[in-house]
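Data first, discussion second: the structure below is written as structure tokens.
Apart from one protein chain that is not included, each protein chain of the complex appears where it belongs.
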Amino acid sequence: MTYLGLDDEEFIRGKVPMTKQEIRILTLVKARIKPDSIIYDIGAGTGSLSVEAARLAPQGRVYALEKNPEGVRLIRANAANFALKNISVLEKEAPDGLDGLPSCDTVLIGGSSGSMEQILDEVKAKLKTGGRIVVNCITVQSLLQAIDYFRSHEAEFRYEAIQVMVTRLQQIGPYDMAKAVNPVYILTAQKWDRDAASYADMSEKAV
Amino acid sequence: MTYLGLDDEEFIRGKVPMTKQEIRILTLVKARIKPDSIIYDIGAGTGSLSVEAARLAPQGRVYALEKNPEGVRLIRANAANFALKNISVLEKEAPDGLDGLPSCDTVLIGGSSGSMEQILDEVKAKLKTGGRIVVNCITVQSLLQAIDYFRSHEAEFRYEAIQVMVTRLQQIGPYDMAKAVNPVYILTAQKWDRDAASYADMSEKAV
Amino acid sequence: MTYLGLDDEEFIRGKVPMTKQEIRILTLVKARIKPDSIIYDIGAGTGSLSVEAARLAPQGRVYALEKNPEGVRLIRANAANFALKNISVLEKEAPDGLDGLPSCDTVLIGGSSGSMEQILDEVKAKLKTGGRIVVNCITVQSLLQAIDYFRSHEAEFRYEAIQVMVTRLQQIGPYDMAKAVNPVYILTAQKWDRDAASYADMSEKAV
Partner (left out) sequence: MTYLGLDDEEFIRGKVPMTKQEIRILTLVKARIKPDSIIYDIGAGTGSLSVEAARLAPQGRVYALEKNPEGVRLIRANAANFALKNISVLEKEAPDGLDGLPSCDTVLIGGSSGSMEQILDEVKAKLKTGGRIVVNCITVQSLLQAIDYFRSHEAEFRYEAIQVMVTRLQQIGPYDMAKAVNPVYILTAQKWDRDAASYADMSEKAV
């Protein structure tokens, strides 16, 4: 059985920053990936999210967009290392590259290079109703661009945002020493039909 | 399909503190639950972890131990609300109640009422090799009791510990306002065979 | 001798949110108040910052602006409780009320009700060169409004911004339990003369 929550050490890394394990876990769980989901990973970086998403959706596919050639190389190497055949890597800077893709169930956004609004406009057109967008932000500016977008599209999206700060306790001899991991904002938006009668996806209680 | 990461609002709550969504997600993912896992939830509180664990292990079973009668009532109500038939609730204060249980794959510890060492001794005997114990600590004392236990049993366990601090951005009119959730330490220990030749569970890379 | 860092319990409180001790300490130290400083406390709330600032500047004066009548009442009560004669309270919503005030050395901004830019424009005209503005933000929007202002006035201001998250360990019987305090962003801007030959204020090293 494949597991979510691979150790950071299992990925081939380079100079490209990599999303850390706990952030990957929270991002992918809030994304609500199904075994046949079509997923975009925009600003895929090292490919750690793409790899874990592809493993959660064996009958689906991940389209990883990354503008940095070293990142593209790392994503392909990590996909091969896990024998994954369901990741397509595009060396593109979003929103370029999005319009040729099939409709999707889930969008992960790790980097937007200042084009957050244009990326979200393209994604909005491609995302199925009920689908989710999960944005990871490490700058205040990108966080507010994402918040502003969903606030001004409240007929089509609702969102939640959290900040996650993880501190690892590093075992140094007899001591456990606190080492901080850079905090990340995780914004989760769901494309909804505000006028629809029910939200089947919202409630998991027994019918 | 059932999802991990139910909203906190979907649970019936009382005066018993409830583990928050992001902590449940990280706890259950680090626990590496399989569809047929036998799981103990010690100090189960409201039952939010029991419910999510039971949903991840439909062919398995959760044994929830809770000493507080109101907690026991809430766990049963939440299990019924999600039509779950694979949660057994025991009104016991661990380590009482553990010795009659079958061997387990996973142990979640949310409360130890000062008996961390005795609980871990009982659990160690019941936990299958390769199995995991995930402890949530909100006091410094319980964190160090757990760390001390695994450090003094390093032939049988290895562990990692993190502190997770989540801040929710509450939408108040046009503003997103930071509201902190109390930090939790999550300690994950794996029962290993230090002399074994390989760690199949450790690495998920393609063989 | 009067001390910085009064306990939160020493203030008279109401329904108005109060800046917590560690945030007051960091805010007032980064403000570099002198014994004769003229200080504005904009959005003074309960008056906890005004009181501590007034105690640091016995030959100076604090002008506290607060739009909420209950806040005004609390500021006056707290000032009287500490026998402080150097706090003037104005029941005004900034930027109203600023233009009649004398030039200042220090500005503390705790609330801006969406008028951050207008407030900073008024303050910029009143602040002596070398003076400091310290803004406490609890919403993402106010943080970015402040950042945007200083970035677009980089000929006149340089700034730093931090986020501070304090967790108190509450002593409950034999345990020390983690209780989070809502995080606050503290943005400190200094009005400088970019073309000036030296920054006497910058370096405290012996000449």
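We just call them A, B and C in the order they show up, numbering each chain from 1.
Following the convention adopted for this analysis, contacts are C-beta pairs under 8 Å (C-beta built on N, C-alpha and C of every residue); 3 or more make two chains touch, one makes a residue touch a chain.
Quick caveat, the model's predicted, so the values are computed rather than measured.
Touching the chain that is not shown, out of A:Met18, A:Ala31 or A:Leu169: A:Leu169 (per the contact rule at the top).
Screening C:Glu117, C:Glu156 or C:Asp176 against the full complex identifies C:Asp176 as the residue touching the chain left out. Between the chain not shown and the residues A:Ser103, A:Thr139 or A:Ser152, the one that touches is A:Thr139.
The residue touching the chain not shown here, chosen from B:Ile12, B:Ala77, B:Leu101 or B:Leu144, is B:Leu144. Along subunit A, the points of touch with the absent chain fall at residues 114, 138-142, 165, 167, 169, 172, 174-184.
Think of the hidden chain as still there; on subunit B it touches residues 140-141, 143-144, 147, 163, 165, 183. Taking the whole complex into account, subunit C touches the unshown chain at residues 1-7, 10, 22, 25-26, 29-30, 32, 34-35, 55, 81-83, 147, 151, 160-169, 174, 176, 178, 185, 202-206.
Following the convention adopted for this analysis, only the chains that are shown with their structure count from here on.
Geometrically, the chain at the heart of the complex, using CA-atom means, is A.
Of all chain pairs in this entry, the one linked by the most C-beta contacts is A-B. Computed centre separation for the pair subunit B/subunit C is 43 angstrom, with centres defined by C-alpha atoms. Between subunit A and subunit B the centroid-to-centroid distance comes to 26 Å (mean Cα coordinates, whole Å).
Subunit C has its Cα centroid 38 Å from the Cα centroid of subunit A.
Among the residues of subunit A, those in touch with two or more other chains are 147, 163, 165.
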